[in-house]
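We show some of the complex, not the whole, and keep each chain where it was.
All chains are identified by letter, namely A, B, C and D, in their written order; residue positions are counted from 1 within each chain.
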Amino acid sequence: MLDPTLATPAVRRLIDLALEEDLGRGDVTTAAVIAPDTTAAAHLVTREPLVLAGLGVCTEVFLRVDATVRATELAQDGQRVTAGTTVASYTGKAASLLAAERTALNFVQRLSGTASLARAFVDAAAGSGLRITDTRKTTPGFRLLEKYAVRMGGASNHRHDLGSGVLIKDNHVAVAGGVRAAVERIRGQVPHGLKIEVEVDSLDQLEEALAARADIVLLDNFGPADVERAVARVEKAVHRPLLEVSGGVSLQRISELGRAGVDLVSVGALTHSARAMDLGLDIVIGDRTA
Amino acid sequence: MLDPTLATPAVRRLIDLALEEDLGRGDVTTAAVIAPDTTAAAHLVTREPLVLAGLGVCTEVFLRVDATVRATELAQDGQRVTAGTTVASYTGKAASLLAAERTALNFVQRLSGTASLARAFVDAAAGSGLRITDTRKTTPGFRLLEKYAVRMGGASNHRHDLGSGVLIKDNHVAVAGGVRAAVERIRGQVPHGLKIEVEVDSLDQLEEALAARADIVLLDNFGPADVERAVARVEKAVHRPLLEVSGGVSLQRISELGRAGVDLVSVGALTHSARAMDLGLDIVIGDRTA
Amino acid sequence: MLDPTLATPAVRRLIDLALEEDLGRGDVTTAAVIAPDTTAAAHLVTREPLVLAGLGVCTEVFLRVDATVRATELAQDGQRVTAGTTVASYTGKAASLLAAERTALNFVQRLSGTASLARAFVDAAAGSGLRITDTRKTTPGFRLLEKYAVRMGGASNHRHDLGSGVLIKDNHVAVAGGVRAAVERIRGQVPHGLKIEVEVDSLDQLEEALAARADIVLLDNFGPADVERAVARVEKAVHRPLLEVSGGVSLQRISELGRAGVDLVSVGALTHSARAMDLGLDIVIGDRTA
Amino acid sequence: MLDPTLATPAVRRLIDLALEEDLGRGDVTTAAVIAPDTTAAAHLVTREPLVLAGLGVCTEVFLRVDATVRATELAQDGQRVTAGTTVASYTGKAASLLAAERTALNFVQRLSGTASLARAFVDAAAGSGLRITDTRKTTPGFRLLEKYAVRMGGASNHRHDLGSGVLIKDNHVAVAGGVRAAVERIRGQVPHGLKIEVEVDSLDQLEEALAARADIVLLDNFGPADVERAVARVEKAVHRPLLEVSGGVSLQRISELGRAGVDLVSVGALTHSARAMDLGLDIVIGDRTA
């Protein structure tokens, strides 16, 4: 079943776009070979170990093609599964199952890819207090789905969009005439429920951010030594902000950042460069109904 | 400019979905810091060598946010560019450029990823007659865009969707009672402009395909020796079909397949597992207009 | 029930457009006269002999207006029915049945018109090997539906759209510098599953097409004598292409073309000039529910 | 240019549906043969005498595909034109003109068909006071466009939809318990700007309609003699309603109805059974731009 947080008109519109592009002219092969009343069962099976995400979307695709398909989900999003696990079974008209197959797989393979990569980062941070978050570097149209997959992998979400979080970046700083000026100008201008985060590219700018009492400071492309200095500095601040690190952070560097005492690391690769996981559909063609 | 083959309602709808999800609540940070009449220039710069694809989509995103943005494209889709190349410049209101930035980048980074990976496969096949093609394992909603990126990388497109090509797969064969029966049943049932392609998983099935005079035979998960045997066999056939190989083919195996004399290899990874290329937007904030 | 090949988002969007335009402001007459809880039965009856097409679409319209309507289909698309046959019955709220009536009829009358005309052409070709196909001269928005109706009439589909078939027309030939040059240029540029069809307007051009080994040759506006010459010529070709005839072909000319040995004739009139078949809805108003 | 009454979101959505279905996968032939920077001119020429309708829609299709196409309309909707008249010229990229060609023609051929048929009916009624009107038997999705074409043919529009006119039909009469009861029940229930029209199937019912002071009476399937009696009867009425005739009225019967003194005749065939008019696009391929 589609997770409640995904049951939005925009997700339904994306599913429609996807079906339209694969199925909008029918399936000429199946129509010619398989009688309309032939039934089948389709088993969704993992071909490698992975963290599952998007099972409900997969099911939704089948139901959107044919509301009479019966779906049995045998695993849950967020679950680690080994290769060879059957995570769902679908039964109904063979033509419907074949029509939905590719689109359904394309969703669940991609979302499981993001969840599995997120899980790898979270595991690398285990034991430290470091939180792994995503970014806005998502596949266009997939923001909601990919942020969901990130959560299924155990990581956290950064702001959803430009309207649901404050992040003062270099261009804003340049216009405002400095980090401190930027933070102070913004206070009182944004919805009161949003914390103020500011990106800094040097320890000097960090001082300004502390002086302006920013809630969160994003260390952009800081090397290991400067990260340590930044952590040491904020530990002594009266109003200690959260410290976030970003900038092409690899899986290898996570444990170092965890030990350094950073609070958050945002990782664009979770959504912009995850490879698809290998899941397949084993189809068993059945009898023709009366 | 958006390539004519991409100027479709569905592509526009996807761009709208993407803008809605990133910008649908406005940009609280920019609104608070940057005066509405501030102007800026934004330069799209490569951060690594790549084959460009999606520049027109990138431009379209800027224009969709604000039709008064002026765009200058300095490179062309399909072009190989080195790191540090400025491939486009956009000028207009700073708020508009910042609003479009992330969505525009998300498109061009992803599509250049696919074009660059396609180019690597095409280069690996250079000198042989082997054609590299994509599959239907595309990002949902991106079929048209990703198949375009594949072409920009110099590779070829397989069928666009279930309605624009015949591919008889294992399930169809099972229902029809064999490869030969399937091919024969389908002839005369599908639009006459479509060739008939059939997937086989053994040399025995290849014999059936030849007997049925299939136009194209897809060798599914054949090892190197069987690929060679298959090529040798069809060379002697009266009605020689095209031979296609598929099944998790890696970049490393391409030259071997080229030497073997295969006609086509279809590679899902071009679209399902390409990583995003690194392109960034260098923004120069300008004056405030009168 | 809506045929699986028609259950696409675009068809649903067309049904919505149609309901919106007829029903978007309600039904002022029914609202004033008929109590909301009044029930009724509506029987869909043919008023002339016809080949049925669009029954599932008709049912879908009723269900879209009111999901509680119960539908019983008593005939099948593709079936020849005599005048006075009840092909479906719908029961439910009288207001819902009256609201859906006109839109439902407009679909089934039009699609049955195309199916019936297609059937007349197919019958005229009976005994010969001539296949009747449609064209892209369809009602805008109805491509999928009308091509389905053509199949229900026993005829075949030509390419669905500009992306799912290759047809080199006079303008392409002019640009390429001749029929042979055009065919040769295109080979290797289009998806490998598509045959190459080229339009010729003379026997000389036919020679070029044969030399270029085109898969299908379209004889545009050829007279009877030239058609016979063309057939005789291709019978002697090494690589015999399919021969298609087009250009305002009337029902009367079909048997002549069949005897001549042509493979295919494409008929625009099937979709651009079929008249609506006469089907009506006999409504029996029932009791008011509790 | 699109007539102001047609410049609605729903018409734009229909144009999008049509382009999507013909062009949504690109144009594989043109892409392979014609260089992207090749220019062309396309002249829209009549192949038979007709009354033009839909020229603006045709132009809109070209502009929707490519906003840089330049359009010159040389005739006006509603105009009678002889065979061989150039009614518009379009210049721009050859690929854009070829991409829009079929969809643009499909609109203008169909709408000119309705306008021409409407004009034939109007001409047949010339000299009498008889008004020819359309019905709701329109192509789904084309209500606005076809009613416009009807006006371009010189005929009048009946109610646009179920919400913009009152028409009491047999089922309403049955529920209300008679013509008079139905008319009286409805008065005061519907927007005060709508006249009340009631369908009658006998002279007795006409008496009831007169007694109830209906504004318009629709004589359903009346023979010539009864039509004359009905006209004679209403001429003597205190409150003379308009008299409308409907029911499969052929072109041949129009002059008889005109002489009889009927006010209106509604003709479903104008929209449900008009054949497409023959217009073609003569394309002249030009040079390649720098």
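Here, contacts are C-beta pairs under 8 Å (C-beta built on N, C-alpha and C of every residue); 3 or more make two chains touch, one makes a residue touch a chain.
Computed from a predicted structure; not experimentally measured.
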Number of identical chains in the entire complex, 4 depicted: 6
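Note that in this section only the chains that are shown with their structure count from here on.
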Leftover contact groups, counting everything except chain B: one piece
From chain A, the most remote chain by mean C-alpha position: D
Same or different residue numbers at the chain A/chain C copy interface, by half rule: different
Pair sharing more residue contacts (C-beta pairs) when B-C is set against A-B: A-B
Distance from the mean Cα position of chain C to that of chain A, given in whole angstrom: 44
Averaged-CA centre spacing for the pair chain C and chain B, given as whole angstrom: 32
Inter-centroid spacing, chain B versus chain A (mean Cα positions, whole Å): 22
Multi-partner residues of chain B (at least 2 other chains): 10, 144, 160-161, 163-167, 191, 194
Chain B residues within the chain A interface of the complex: 10, 13-15, 17-18, 20-34, 38, 40, 94, 98-99, 102-103, 105-107, 109-110, 113, 136-144, 161-169, 171-172, 174-176, 182, 185-186, 189-191, 194, 268-269, 272-273, 275-276, 283, 285
Chain B to chain D touching residues, read off their complex: 3-5, 7-10, 144, 160-161, 164
Interface residues, chain A side, partner chain C - complex: 16-17, 19-20, 23-27, 31, 36, 65-66, 93, 95-96, 99
